[in-house]
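A protein chain is absent from this complex, but the other protein chains hold their places.
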Amino acid sequence: MSDVVLHLLTIVGVLAAALTIAAGLIWGERRLLALWQDRYGPNRVGPFGLLQVVADIIKIFTKEDWIPPFADRAVFVLAPGIVFAAGLMVFAILPVTPGIAVVRLNVGVLYFLAISSLGAYGVVLAGWSSSSKYSLLGGMRAAAQVLTYEVFMGLSLMGVVMIAGSFDLGRIVEAQKNLWFCVPQFFGLLVFFMAGLAEAHRSPFDLPESDSELVAGYHSEYSGMKFGMFFVGEYLSITVISALIATLFFGGWLGPVLPPVVWFMLKTFVFIGGFILMRATLPRPRYDQLMALGWKLLLPLTLLNLLITGAIVLAAR
Amino acid sequence: MAVIYIDNRPYTVKDGQNLLQACLGLGFDVPYFCWHPALGSVGACRQCAVKQFKDEHDTRGKIVMSCMTPAADGVRISIDDPEVREFRASVIEWMMINHPHDCPVCDEGGECHLQDMTVMTGHVHREYNFPKRTFRNQNLGPLVNHEMNRCIHCYRCVRFYRQYAGGRDFDALAAHDHVYFGRSEDGVLENEFSGNLVEVCPTGVFTDKTLKRHYSRKWDLQTAPSICVHCGLGCNTIAGSRYGQLRRIRNRYNGEVNGYFLCDRGRYGYEFVTGDSRIEQPLARPERSAALERVARGEALQRAASFLRDRGRVIGIGSPRASLEANYALRRLVGPDRFYLGVSTEDYRMTAAALKILQAGPARSPSLKEVRMADAALVLGEDVTNTAPVLALALRQLVHPKADAAAKTFDLPSWSDAAIRELVQDEKESLFLATPAHTKLEDAACQTYHAAPDNLARLGFAVAHRIDPASPAVPDLAEEVDRLAEEIAAALVSAKRPLIVSGTGCCSEAMLQAAANVAWALCRRGNPALLSLVLPEANSIGLGLMGGGDLQSAFQALREERADTVVVLENDLYRRESAAAVDAALQLAKHVILIDHTRHAMAEKADLILPAATFAEESGTLVNSEGRAQRYYQVLLPKASVQPSWRWLGLLNEPASGTADEELFKLDGILADIAGELPQFRPILEIAPPSGFRMMGQKVPRQSPRSSGRTAIDAKENVSEPKPPEDPDSPLAFSMEGDEGLPPPALIPRFWAPGWNSDQAVNKFQAEIGGALRSGDPGKRLIEPQVGAQPDFFQTVPTVFEPHDGRLLLVPLYHIFGSEPLSALSRGIAELTSGRYVALHPADAAAQKIAEGDTVQLELDGISLELPVKIAASLPPGVAGLPSGLPGMEHVALPSWCTVTTILQTPPLAPPQNGEGVGGGVGAQS
Partner (left out) sequence: MLSILKGIWVILSHTFRRRVTVQYPDVQPIMPPRYRGRIVLTRDPSGAERCVACYLCSAVCPVECIALQAAEDEHGRRYPEFFRINFSRCIFCGFCEDACPTYAIQLTPDFEMGEYVRQNLVYEKEHLLISGPGKYPGYDFYRMAGVAIGGKDKGEAENEEPPVDVRSLMP
């Protein structure tokens, strides 16, 4: 009985933490970007502007939620839900500490890859159902981009899996007791980070929304809370990818002195910061450059990485 | 066709042009000042310089003035040559030396030819730092403003005023760099075309004084193509409005009609639209004796519906100053047999006679362009300067036989103005005037004849008999009249394009018949004679073609109790019939509904007044005295309940028929209905594109792309600007949005082209400079002659006029300012309107010891009038002149016999009434 209660508490806790972090990022991203641009960012509502999050939430809930008359209603409503849900579902497998995880799947990595591809559906459907040329273009781009980078993302993780000998994220963390995988799998980390940017369609790889050419891409026609779900869904993806980088390459909860939860959170926040730093620094490439980068650089790189890792693992056996 | 080379490219141009004309016609921008397509070339300003080369090997070339160089076959020129560009820029710089820094306060700014040319030549910086020359201005009357500092001495004004329009009181004065364009002293410009100085002057020396009171820049004016309503010629105008108010009238070039010029009545008569006497609200009186009070639109319609319940007892009285659409809508409301034209019996008879002569005879009614091209003319009984002023201007331009011959003998091109004038000297053109009294056209005529109307008609019959003996001979003809007839006949027969002008001015049918006989006699001889008949009002011919009874038969219907309700359309019946007759008739009517835009005597008799739109607030069609149907367009939105008469009449018709035909509330619908019902009007569908016409999917904008203040004009009332109003009647839009391409000629809302902000931009709208507009001049003729027909000559020759014992024949005299009621309400025109008077021959006056300025009593047909006397030596003895239609004058059916008795003798040298020497009539003789 207490097992069930504990389990439920874990679920609620992870869910609450994920949503809080995602919502907090609304404020956090703006503050960080401002910091790097020598500005203040939101600093008027509450201490350090923290209550800006509350203001934004109130605003987004009370805004007119407009469904264009030319949209495919059912799909239009469903799409942001898919994005949002797919973002949340990955949190289930994250091993926050040896004890805290919603579920310990022995195919955790595969599960993550599967669910994150599901998120692409939301974006494609949103673009399609809006019946607007900008949205459709955004949706198409999202589909192609996510499919492409899915490949490298999967491949880049295989090195980690090979060394750890398991798909279970907990086991992978434990395998890093002596050496974090960021060292032997440096190229894997690099590719995974870039693929993560593309998966979350974060700038510089935010071509599906690229506001300067497609207005707002697949969510041009969205407003109110439906737009809010896309918005928060994006922050959820950032959080998930950051947490996974911490888990897969930087030893997850492992670390001296401080308790494991703190280590895990700390690492995750650093990588979230990294994501925002990328946005603050890099301009958006052209669409063909994005695809070329994927197929011409990242694919050979991952394959090479895989080959060498495989060879070393074989040799070490 | 000649091939000329401009900057080494060959172009084909028409023969007989000068290089400037040719270049402008080809679309090149060559700057110019003194040249004007209607005034010809004098080569005074040196601005249109181009470089001419001997042949393709000549690289040096020489600078020539393009306006003075024929565009002969093989001519090679360069417009772009650096040396000639610099030459043109220097000329402008030199002209600008004394030009003041006035543009911001100058009314010409924004449509200034000098500004355009300065920009075109690239002179952008003044290096002259020395004192500027200044002049004092003159007060030239209420119409034209004078600011002499701005003059660049191109001489266009004097050339137009003296040579083209025949004015004498304005000239180039003083010498060397003090040359001053003005009068010898302050005073009103006497010529009735003085307003054209505003358009002729390339800069702001002459500007529109009436516009100055409510000034707006050209780019801010909401403009639409319009038609002048102040006489029967139908000159094309551009009406401009701003802030919902009519601001000015400008000339709209129509090669077939008015060309480049308007008369002052047409240009300045517009202010009645915004005058105090406008009717802006429906007015009704609860009962006959009560006063008029304002009622709401709905209530007015309800009352009208109750008045019109018994449709069989309603008669409609139309008006020759209302549009074809309005008259037709009235005719539809009351039925064709209860529709009356609203003109006096005499006018009715005269119009019918004129129409019959033009439709059944072989003589063509000429357009004004054809008048300008004629080479001999006889004016019979009509004071055209005052009844159809632009026709008088056209008659001044008759081709001089000597000029024609000179073109062949000396190889002088027709545009070489100075050379031809030098050749012609003071010789008069073949213009013969036969009028009851002095007219202002006389200085241009080679022979003048003043006589009583019957004697004038006799002269006409005599001329016809001289030309073709088959026409009736005139018995008891005085010898000198016979000699004159012979001379006129000889001139007309030898002319290639002879022209006869007559009209309804003398109210003499015999006169029209005499004119017809002359024209037909010429036609029989194979001379293609033109017969121009002047009709008094803007839509006289249109109404005549529509058909209906005269005013007396309408009164008859009331007297015979066939009707008890009268709908009067835009008509002051007190100007048509005697007050007694109108009063008696209206007394019999149970209900009188008046639809009009301006208050007049009829308002006192109406039970219900519906506010109609003026020409500026509605779109419609008018038929001019040539028989040309022309469309005019709404230029501004009327005040709340004002709407076009035809729309009011459509609304009145609605409850009875029960079937609301939406289309009939739109102009296109009513036009289609007219064309379907009355086949003679079928061409009116083609005079302008229908309301559905679009250019590149857009309407033609009434506002220029630079129109300003859209988001501020109405902001005082409401900061959210309203949607621009829609116009269901025309392809013109009340906004600046729309296609900026070249609209069809009937829809040209303004003349503007890139780099050409002044009216000279008309060059870009013409297929050939000074010729027709691109895609043809607008308007469609509704009447055509029976070519080759040989109708019987009119046989009734009037007997010699003899004064009755002690009684004088009273004939109407016309005044350009005052005889037309609407323009007389305009401020500028009102100032120039002559006072009431009666004109007497000195002998008649002496017989009764009457002196100038005495007040006399006129007795005629039970009417007695007290009027001051003017002595007019030009009147024939036994004939007295009464000014027609002056404000405050009672209607008198003329001509009629009267007796004169002195009631008040004034001491000698009493100052004459105001306005003497201007309006025309006999008062203007010098």
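The first chain written gets the first letter, and so on, giving A and B; residue counts start at 1 in each chain.
The criterion applied here is as follows: contacts are C-beta pairs under 8 Å (C-beta built on N, C-alpha and C of every residue); 3 or more make two chains touch, one makes a residue touch a chain.
Bear in mind the structure is a predicted one, so any value in this text is a computation, not a measurement.
Engineer: Taking the complete complex into account, tell me which visible chains touch the one left out.
Structural biologist: If we consider the entire complex, the absent chain touches A, B.
Engineer: Taking the full complex into account, find the residue in B:V3, B:V105 or B:A405 that is in contact with the omitted chain.
Structural biologist: B:V105
Engineer: From the listed residues B:S90, B:N149 or B:Q680, report the one that touches the chain absent from this view.
Structural biologist: B:N149
Engineer: Against the chain that's been left off, what residues of subunit B make contact? List them.
Structural biologist: Residues of subunit B in contact with the hidden chain: 100-105, 109-110, 129-137, 147, 149-150, 173-176, 178, 180, 212, 214-217, 219-220, 243, 706-713, 715-716, 718-720.
Engineer: Would you write out the residues of subunit A that touch the absent chain, in ascending order?
Structural biologist: 34-40, 277-278, 280-282
Here is the rule we go by: only the chains that are shown with their structure count from here on.
Engineer: Express in whole angstrom the distance between the two chain centres, defined as the mean CA positions of subunit A and subunit B.
Structural biologist: Taking the average C-alpha coordinate of subunit A and of subunit B, the gap between them is 81 Å.
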